[in-house]
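Please read the structure below before turning to the comments.
Subset of chains shown; positions unchanged.
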């Protein structure tokens, strides 16, 4: 059986690789996605989709349209992490198992970054491992399915 | 005179009837709207419009376009209730009398659900009566106009 996974990135993550490189690294997410994540997915029979938006509403729409279509959500809500209760509700309503990923360690930066309104409705959180965090999330999907 | 009322539902309310049924009930809003609210409205000479969006910006746009067009707003901002000061400002700026409705009792759930940034600019709030809350809001519109 093929496992369908959607990766959802929130605001400003389209700038990864450009934006504050000391915090987010030098590689763009797109490059990483194409070079590493797709390769990994193919090898492990995962079907990946990637979606990025700077619009909270688009992210919610995407979560809704994933219902019945996807087996897993990997989500990095960007700064929406800290206030978007609407995304919280969308994930909870979707009942799709979800993993929260952050590129940087959100617990060692500004105080407001250290609380996530999303965390209570995900399986778990992976924060601080750079783009590799997305790969760890995929590896967990494989563990989860065994 | 015909009274024009718009019902505005925020994020995730399109999933009512599917989403967490123990909290929000089993009936979809659309069914309820068609079966109960439209019937009620017709009987009482109210002209209803229904609008749902997962986008804060769309909701604000809709409130703006209701200026001079609608006599009443019935709004359930979903999770935006708890942080959308922009909707707060839109309602205040519109000067259209508004009623805030919540399907569940937002005061008996997670702590963050118990405060609404919208409440200070509405006539009143109706929370916890399931979909019937929308009907109570319409009944108030009638009372208000007498």
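Note that the chains take the letters A and B in the order they are written out, and that residue 1 is the start of every chain.
Keep this in mind: a residue touches a chain if its C-beta (ideal position, glycine included) is under 8 Å from a C-beta of that chain, and two chains touch if they have at least 3 such contacts.
For clarity, every value in this text was computed on a predicted model and none was experimentally measured.
The complex is built from one repeated protein sequence; 2 chains are visible, and the structure file as a whole lists 12 copies.
Operating definition for what follows: only the chains that are shown with their structure count from here on.
Subunit A and subunit B have Cα centroids separated by 32 Å.
Residue ranges of subunit A in contact with subunit B, taken from their complex: 55-58, 60-61, 64, 83-86, 88-90, 92-93, 117.
Within the complex, the subunit B residues that touch subunit A are 10-12, 14-15, 18-20, 53-58, 78-80, 82-83, 112.
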